[in-house]
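Got a structure for you, questions after.
Only one protein chain is missing; all other protein chains are in place.
We call the chains A and B, going by the order they appear; numbering starts again at 1 in every chain.
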Amino acid sequence: MTTTTRRTLLGTGAALAATPAIAQARWPVRPVQLLCPWAAGGGTDAVLRIIASLLQRDLGQPFNVINRTGGSGVVGHAAIAAAAPDGYTLGMITAEICMLHWQGLTELTFRNYTPLGLMNNDPPGIQVNNTSPYQNVRALADAIKASRPGQFKASGTGQGGIWHLALAGWLGAMGLRADHVRWVPSNGAAPAMQDLAAGGLDFTTNSVPEARAIIEAGRARSLAVMAPERLSAFPNIPTLKEAMDVDYSTGAWRGVAGPLNMPPAVVSTMDAALKRVFDSTDYKDFLNNRGFGLVYADAAGFGRHLAAADASLGDAMKAAGLARS
Amino acid sequence: MQLSDRITGAVLVSLGAAAAWGGSRLPPVPGQDVGPAAFPLAIGFGLVACGVLIALGIGRGFEAPQEEGPTHSWLSSLRVLVPPLLLFFYALASEALGFLLTAAVMVFVAAIALGARPGSAAILALSTPPLVHLAFYKLLSVPLPAGLLPAPW
Partner (left out) sequence: MDDLLEAFRLVAATDVLIAIFASAIYGLVVGSLPGLSATMAIALLVPVTFWLSPIAAIATIITASAMAIFSGDLPGALLRIPGTPASAAYTDEAYAMTRKGQAEVALGAGLWFSAIGGIVGTLSLMLLAPMLAEMALSFSTYEYFWLALLGLMCATLVARSSPIKAIASMLLGLLVACVGMENPAGTPRFTFGIPDLLGGIEPIPALVGVFAVSEVVGALASAEPPKLPKRVFGSILAGQWLLTKKYQWQMWRGNFVGIIIGILPGAGADMAAWVSYAMSKKFSKEPEKFGTGHPEGLVEAGASNNASLASGWVPSLLFGIPGDTITAIAIGVLYMKGLNPGPTLFTERASSMYALYIIFILANIIMIPLGLIMIRMASTVLRAPRNLVMPVILLLCAVGAFATGANLFSVMLVAVFGMLGFVMERNGFPVAALVLGIVMGNMLEQNFVASLIKSDSDILPFFERPVSSVLAALTIAALLWPLGVWIFNRLSRSRSTTQPITGGTKP
């Protein structure tokens, strides 16, 4: 073999060997799919779309949101976990991924994903009708403690939903049984808020942004949020810790993730890009306008958050008698 | 596929019984006295009652007389399975074959089954899938699978 041919061969071989590295370094080179397990127009869909548009601006390739609904989130979450780990199919995972497996509805857990960034967390609030006699959450809590089991009625979402678990966790933190307050299931926060305004419930535990319109209409008020800090969009609402010295917090969170075994270069690129998205004024304005909680964690932090959420939600579910495994 | 009222009534009775049985096996939920079993049970009983009444021919007086179509041979009656089978085909094959191919096959087979001439069927099968693809993929961002024959746009 002549020298030139050998050099050419070596050169080509080196180039071929380097191609994956080059491709990764340049990721993304084509459009990226972002799967959303929830319906178009909903909260998760809205957050993912704003993230997608900001990522597109940041990384230069189209980021398309595709709604993969069904099975109360299972279908979309399963699709994200089963996607090819080349970094071109990612998605948004939500708190349900830490709840569904406890009910035996899926084998998927947070361990089936590569976390990339926690982008939002909505803590539950405690809302009462505006004619309610309870002016603060301590008064409400005292009344609950004094009531007989099942006398008080609360709602906010369906049976076993995240806000139901919030109630169970709050009652547990107060030393009460998880079912001391009777949970009335509803088809989401909006019907629950309507029933609250119509006088059919004692209080609700859905998030404040979900209650916002009715609160602003003067038909309800929010007594506290179960969060470590006050919400930036609703600074007048105290936290549980401030209002009654009970340190309980939880939330419906949303984050971007991909399947397992993604190339490390892609993970670090996304990690950094999501941080830039979170810090951007567009993102902050969007979430603040909606009242969604501006909470961020990078890839590693998201991983830790997932583990902690899985454990605490599992505890709440077992206490509420909802866990099957 | 006109079945006698006895048969449809019997089907309803068995369906209702199955629903009631399946429902009764659902575990109750803490905090709810009316559990998930209640509705299936109630509906099941209702279906059984309706099935019995229908099998006995009650209420038939209200019915408009059914137009009798020409009787078909068994083989040609199987033609009615073509649309659902084509839909199953779409559901199972579209990811692998891609939208354009699957759609073309669907349209062609359906047209032939409905009695179209092979020529017209072929023209339809070649022209409609690209139009539908254009409208849904380009305009509405619906992720139609590319498969073996990706669209040029």
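Note that contacts are C-beta pairs under 8 Å (C-beta built on N, C-alpha and C of every residue); 3 or more make two chains touch, one makes a residue touch a chain.
Since this is a predicted model, take the numbers as computed values, not measurements.
Visitor: Please pick, from A:V32, A:I80 or A:A197, the residue that touches the omitted chain in the full complex.
Guide: In the full complex, the listed residue that touches the missing chain is A:A197.
Visitor: Looking at B:I58, B:L126 or B:L148, which makes contact with the chain not pictured?
Guide: B:I58
Visitor: Looking at A:Q159, A:S280 or A:S312, which residue reaches the missing chain?
Guide: A:Q159
Visitor: Which residues does chain A use to touch the chain missing from this display?
Guide: Against the left-out chain, chain A lists 39-43, 45-46, 49-50, 53, 65-72, 74-75, 78, 105-106, 150, 153, 155, 158-161, 182-187, 190-191, 193-195, 197-201, 212-214, 216-219, 286, 289-290, 322.
Visitor: Please identify, in ascending order, the residues of chain B that touch the omitted chain?
Guide: So the residues of chain B touching the unseen chain are 1-3, 5, 8, 12, 15-16, 19, 22-23, 26-27, 29, 31-36, 38-40, 43-44, 46-47, 50-51, 53-54, 58-64, 66, 69-70, 72, 77, 79-88, 90-92, 94-95, 103, 106-108, 110-111, 113-116, 120-121, 124-125, 128-129, 132, 136, 140-144.
In this text, only the chains that are shown with their structure count from here on.
Visitor: CA centre of chain A versus CA centre of chain B: separation in Å?
Guide: Averaging C-alpha atoms per chain gives centres 36 Å apart.
Visitor: What residues on chain B touch chain A, complex-wise?
Guide: Touching chain A: residues 29-32, 141, 143 of chain B.
Visitor: Please give the residue numbers of chain A that touch chain B in the complex, ascending.
Guide: 33, 64, 66, 150, 159, 179, 182-183, 185, 320-321
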